[in-house]
Structures are given as C-alpha cells and as structure tokens.
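Note that one protein chain of the assembly has been removed; the remaining protein chains are unaltered in position.
Take a look at chain A:
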Amino acid sequence: MELQAVLMAAGGGSRMMDLTYNTPKPLLPVGNKPLIWYPLNLLERVGFEEVIVITTKEVQKMISTDPKVKLDVKMKLDLVCIQEDADMGTADALRHIQQKVKTDVLVVSCDLITDAALHEVVDLFRAHNATLSMLMSKAHEFTETVPGQKGKKKTGEQRDFVGVDDTGKRLLFMANEADLDEGVVIRKSIMRKHPRMHIKTGLVDAHLYCLKKSVVDFLADNKSISSIRGELVPYLVRKQFSKSTNSPKVIDETHQNLKKNDKIQISSRDEELLHLTQERSCWNDHRGDMSDAYHGGRLRCYVHIMDEGICYRVNTLAAYIEANRLAPKLFDEPAVHPSAVVSERCLIGADSIIGASCQISDKTSIKRSTIGVSTTVREKVKVTNSIIMHGVTIEEGCNIQGSVICSNAVIGRGADIKYCLVGSHSTAREHNSKIAPEKRLTECHRAEVNITYHYKSITYNNCHKVSK
C-alpha cells in the first residue's frame, strides 16, 4: 500500500463560532452538502478506498446518519473518536492513531474544498523521495460582504512567509508572522545552498500534507509537537538545512532502532543501491556549486503551488460564504433538487440551489442563494445573495439580502433582513415584540428593519450590526 488517507475532522471551527456553536464544523452545509463531503469526494475521485477519519463522538453519530455521506461516499470510513475537550492538535491526533499508520500518510483537513490535481503533490513526494509534500494556493480576495463585519479588512490576520527555490517546488522557508520578532530571519546555510529564494506571502495553505511514515513515528517520540501546521511543518523545513541531517538523520535513527536486525540490513543494502543510482545518474537538482544532488541532504520538503483552480479552507465566515457561492460550480448536479416543491410563479436564478423537500411558494424571487433541505418559503419573499440552511421557515413578504440564516430558524412576516446572521433555532418577529426572557437579546438598528435576533449561547456577546 502506498498511501493512507487521514481526514482531520475534530476541529471546533473557532473562527466562526456563529455558525458552529450549534452544528459541528464538519457538518456545516455548503451547497447543501455537509462540509466533510468535499474532501471525502476528492479522495474518492483520486482513487482512495479507505480513509481514517479522526473526529468527535458527536460528529461520528451525525455522520453515520447523514444521507449524503452514506449514499455518495463509497469508501470505507474508519472513524476514530477523540475526546472533544482533550484539545488535541492535529499532530496529537496523528500520534493517537500511530498504530493504524502502516505506510506514508496523506493528511487532509475536513474544511478543504478544492479541485486541485492531487497527483501533482503526490508526484513530488514520490519522485524526490520527499519527507513532506504539501499543497498551497494563491489566495483570492473574498468579494462577498460578510454579515456582521464592519469594513472589509480583517484585523489580526497574521501573514505566512513561504520561501521556495527557483523551480518553485522545493520548500526552503516557512514562518508565521506571529513567530517572528522583528523581521524575517534566514539562515546562512540556506542562502549558501539556494542563493535564489522567492518569498511569498499571499498563499493559502490547503492543509493537505503527504508525510513519510518515519515522521509519524518521530511524532510518537516527540510529544511536544501538537500541531502539524504550526509546529511540525516549520520544524521539518528547518531541519532540511541543519548540520546533523547530513549523516543518518535524527528521524531515521529513531525509526531504525525500532526495526529488527534483518530489516536494518535490508534497508542498508537498499540504501547502497539508491546511493549507487544517484552516483551514476547525471542529474542534479541545482547548478552553480560543487555539491551533489539535493546538496547531499536526506530530508526534503516540497510544495505544489496552485495558480488556478478552486482551493478554499472553510474556517472563517467569509470563506464559508465564498465557498457556498462556488461549491456548486464544482459539480454539475441540478440546481433544483427533484424533490423540492417549487411553484410555477417564482423566479429562481441560475446560480441558486434549492435543497431537497423544499417548499417554495408563489411570487418568490431567489437569486444567488442557497436554500437548504426542508425549508419553507412563503409567498412574496425575496431572497438575494443569502444562505438559508435546513429547516428554516420564511414567512410571507420577507426580504432577505446578503444574510446567513442558520438551521431551523423562523423569519416572521414582513421581515427585512440585510447582511445579518440569524442563529439557529431563533425567531425573527415582525415587530419589536417581546422575546422570551431567558434568551440574550441584541437589537439591530436600522430604519426599516425590525428584527431582533438572539443566540443560544450566552457567552457570545457581539452584536452583528447591519453593515450599511
């Protein structure tokens, strides 16, 4: 077996608490499919037959009953549960399943939506016998207005500095702005070996990593590393150029100590053959200095940077909205689900999706929106640029623009909602009527709007004001 796929679905979605306080992140609907369906579909299309899914008990229960996942996903899912409150990082999760890992792994995050050609990443991993190979993409500006945000720029978003060599494939440097004190510090050993380095900042890390099995074993020994993206990857990138890795590297040694005696002999004889091959081959990955291919280093990290194509990580509200706009373009399924009851006198735009078992009444107009499963939309409703999740009831005469209405919400008659986020199970009444006392209430001020909305979780304090 060449590669094992591991899907990380235990994250909390801490950057979009408005959406995830009720629904766990892997099951958020994007284009009427649960978020976790997208990476599973990617893996299935590429040819995987088994996936190890690391998730929480709650998600496990919901996945096993979710119709979309059960019907469409033909692969065998091996669900591994971890405690929700254990606060495990992705590397901790890998350590947790170390016994199941028998070969090199492909780690994917559950919030990745992409149409990338995975073989590019894996080919780098195979051809150069790399230790790490990852996928990155040029970031696109989000054009949609996000409900509840003042202005466009997100504050506190830290930049990532990624350094690649001249070919654009070899990863030389990776650091986050948060870890740097004053400036970007690049070691002389890197500059000596790769005098031309391109440093890029506008890249999105797709959180898709091909890791060698020895790395997973190394993680088992080094319990201090808890996040793949935050700690392991920068560590491996730095280790490429450390002096000790020119002799049998640290990672290799711990692995070899675990092997039996005869296996060590096998690997050493094979190493000799590989060394002989490299010696006799007239190929070098760089030119201009006197060193052998790869500068004699054994640890190599590669990155494939996508220029075109869709690659989103749905971990913020803005990304979620953008993904909902674009996700339907990935697959050509009919926009209107066959089981939806759509009356004749309504206008449904071409880029809208209507989910299963919906009821759309007369004189409604739905443009550039996603309507979830089992939603009821009454007459004379105008829905534009919005995301309506499952089980929502929208009464007559409503006007919803640029908003996100979470599942099971009720929008009263005549409500005019612009660029708001309505939490799940909440009700927006017609007028400023009284709300049940146990719920926290935040009011929204605007000339014609009469909504009040409230959240279940009392800890959430911010007011989502209308952006205009």
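Couple of notes before you dig in:
Methods note: contacts are C-beta pairs under 8 Å (C-beta built on N, C-alpha and C of every residue); 3 or more make two chains touch, one makes a residue touch a chain; residues count from 1.
The rule is simple: contacts and distances are computed from a predicted model.
Taking the options "Translation initiation factor eIF2B subunit delta", "Membrane magnesium transporter", "Protein SEC13 homolog" or "Dynein light chain Tctex-type 1" in turn, only "Translation initiation factor eIF2B subunit delta" matches the UniProt protein name of the chain that is not displayed. If you put the hidden chain back, the residue from A:17, A:79, A:97 or A:117 that touches it is A:117.
Mapped onto chain A, contacts with the missing chain fall at residues 1-5, 46-49, 106, 117-119, 122-123, 126-129, 266, 269-270, 273-274, 276-284, 287, 290.
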